[in-house]
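A protein chain is absent from this complex, but the other protein chains hold their places.
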Amino acid sequence: MPNVVMPKFEYHMPENIQEVLALLDKYGCDAKIIAGGTDVLPKLKGGVMAPAHIISLREVKELRFIDYDCHDGLRFGANVKLRELENNPIVKSKYKALYMGCHSIASTQIRNIATLVGNVCNAVPSADSAPALLALSAKLKIVSSKGERIVPIEKFFTGVCKTVLSPNELVTEVIVPEMGANSGSYYFKYAVRRAMDLALVGVAAKITVENGICSDAKIALGAVAITPKRAPEAEKMLIGQHLTANLIEQAARFASENECSPISDIRASKEYRREMVYVLTRDAIKNSIVA
Amino acid sequence: MKQIIKLNVNGLDYEIAAEPNETLVDVLREDLLLTGVKKGCDDGDCGACTVLVDGKAVPSCCMLAIDMQGKKIVTIEGLEKNGVLNPVQQAFIDQFAVECGFCTPGMILTSVALLNENPDPTEDEIRDALRGNLCRCTGYAKIINAVMAAKEMLKEQRKAS
Partner (left out) sequence: MPDYKVIGKSPLRKDAYEKVTGKAVFSADIHPKGMLYGKILGSPYAHARIKSIDVSEALKLPGVVSAITGKDCPDARTSGYIHDRHILCKEIVRYMGDPVAAVAATSPETAKAALELIKVEYEELPTVFDPEEAGSVGCKVVIHEGLPKYDHIEFQGVWSSLEADRPNQFIHRKIIHGDVEKGFKEAEYIIEGRYELPRAHHCALEPHVALCVPEADGTISLYASEQAGMYHRYEMAEALGIDVSKMHFVAPHLGGGFGGKVGIMVGPIACMLAIKAGKPVRLEMTRDEVFISGNPRSPGIVYLKDGYKKDGTLVARQIREIINSGAYSTHTTVLVSAGVYGATGTYRCPNLRIDATGVYTNTPPTGPYRSLGSEILTFAIESQMDKAADELGIGKIELREKNLLVDGDVDPIGQVTYDNGTMACLKKAAAYLDLDEPRKPKNGPWAYGKGISTGNKFTAYWDTGTVAYCHVYDDGYIEIRTMHTEMGQGATTVLAQVAAEEFQTSYDKIKVVWADSAVCPYDEGTYCSRGTFVNGNAVRLACQDAKRQLFAVASKIMEVPADKLATCDGVVYEIGNRDNFRYFYQLFEFGGYLREGGTIIGKDTYLMTFEEDDRETGQSKDLITFYSYGALAFEVAVNEETGEVRILKSGGWYDMGQPINPKLVELQLEGAMCMGVGQALFEEMLFNKDGKAINANFRDYRIPTMLDVPKNDALVSGFAGQPHRMGPYGAKGIGEVSLVPVMPAISNAIRDAVGIEIKEIPLTRERILSAINAKKAAEKATAAAVEKKIA
């Protein structure tokens, strides 16, 4: 960390959602929520942000739940830690892309305190949770003192570190629909090192194959556009088709050439990223096909 | 403005005057003088500052001290009990898993938490669980040996009791 003065702030520890919303109403843009704090604290230390108020969710028990049923699917609260999600037997067995996305993040230590919702709200293009949520058609429940709304994840990100959240709003839960029969999912994170790294490219897929024909395909790309995004044209190439190796390669190639806009930075050049989108998309699709 | 915060560390309660913006690692090291907690990067990237909070390994440089009130914090200093080392500590000695010693407290605590959660990890599982603990000296091989040895020691202990 460089020698930057850590901003001073007032610390709040509300005990329920109503108290959180009241604080957000009062302090709005001057407040930052922390659940784990693993994104916010480094930003404070690095001088990137200086909120006058920090609102900790640690006591808000309503935000710590993981529920599943075969109709509504998976629902979990905003203060569920990444480790709790990845250790959950339902997530591990049914929502593989989500499991892999969570597990690929940082370290055990970080994942013990960091939350998936925090990762999503931080909204960096390389957020490891995002491609899986996109591929699995997740939705976010967003509440404020004025009411609540459900926002599909593909509408949530609006730019680099930008979301649709207003300063007085709180994401309270994530809803991931039931996987459905004959469906599988996968997430590939490609980074320079095999651990402790941001994704150079991240690709998640969800594929449903019935009677040998692909009835549904979702492909989601991370770190190769200003927000994590789907690759709808590549998806359309697969739906209604028999998934041959050739077709999968064509769809992956199409996604890499037409449905992403990677940049060059200190981690990799855009040409390399684009090539990796092809490789990872191809492999994510293949690995999502349930035998 | 400093506030009085109450922390439970290694089984003892402390009242400390700290600013809300002080991190747990700084309060532990500078206020409580628990210098076994090391600061390698102050950025969540190296694992040297790992402590246990309610049994889970966490990066103390990424946490506000004020946010840790009411939790049970254990640092490396809290492992040895009545002159008896935790099996993981003993295994690190026996297996030569220590060189400069700077990553060691964090490495040991993360291993303790791992073995509590998963008493029989494979080498792959150990490497994955400890991937956030950087070591520049040992090349990790003997650290793996130490965790494996500790797991056997703990199995024996469980059998005996």
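For reference, chains read A and B in written order, and residue numbers begin at 1 within each chain.
As a working rule, contacts are C-beta pairs under 8 Å (C-beta built on N, C-alpha and C of every residue); 3 or more make two chains touch, one makes a residue touch a chain.
Keep in mind it's a predicted model, so treat the numbers as computed, not measured.
**Student:** Could you tell me which of B:Ile66, B:Leu134 or B:Leu154 touches the chain that is not displayed?
**Tutor:** Only one listed residue reaches the unshown chain, and that is B:Leu134.
**Student:** Would you indicate which residue among B:Gly36, B:Pro59 or B:Pro121 is in contact with the undisplayed chain?
**Tutor:** Here the residue in touch with the unshown chain is B:Gly36.
**Student:** For the chain left off this view, which of B:Ile76, B:Leu115 or B:Ala149 is in contact with it?
**Tutor:** Touching the chain that is not displayed is residue B:Ile76.
**Student:** Residue-wise, where is chain B in contact with the chain that is not depicted?
**Tutor:** Listed in rising order, the touching residues are 19, 26, 29-30, 33-43, 45-46, 48, 75-77, 79-80, 85, 89-90, 92-94, 96, 98-105, 108, 123-124, 126-128, 130-145.
**Student:** By the contact criterion defined above, which parts of chain A meet the unshown chain? Give residue numbers in ascending order.
**Tutor:** So the residues of chain A touching the unseen chain are 1-6, 190, 192-198, 266-269, 272, 275-276, 279.
Just so we're on the same page, only the chains that are shown with their structure count from here on.
**Student:** What whole-number Å value describes the gap between the mean CA coordinates of chain A and chain B?
**Tutor:** Those two chain centres are 29 Å apart.
**Student:** What residues on chain A touch chain B, complex-wise?
**Tutor:** 1, 6-11, 13, 34, 36-38, 41-42, 44-45, 54, 56, 58, 83, 106-110, 112-113, 194-196
**Student:** Which residues of chain B touch chain A once you look at their complex with the stated criterion?
**Tutor:** Residues in contact with chain A: 3, 19-21, 23, 41-45, 47, 50, 53, 56-59, 62-64, 66-67, 110, 113-114, 128-134.
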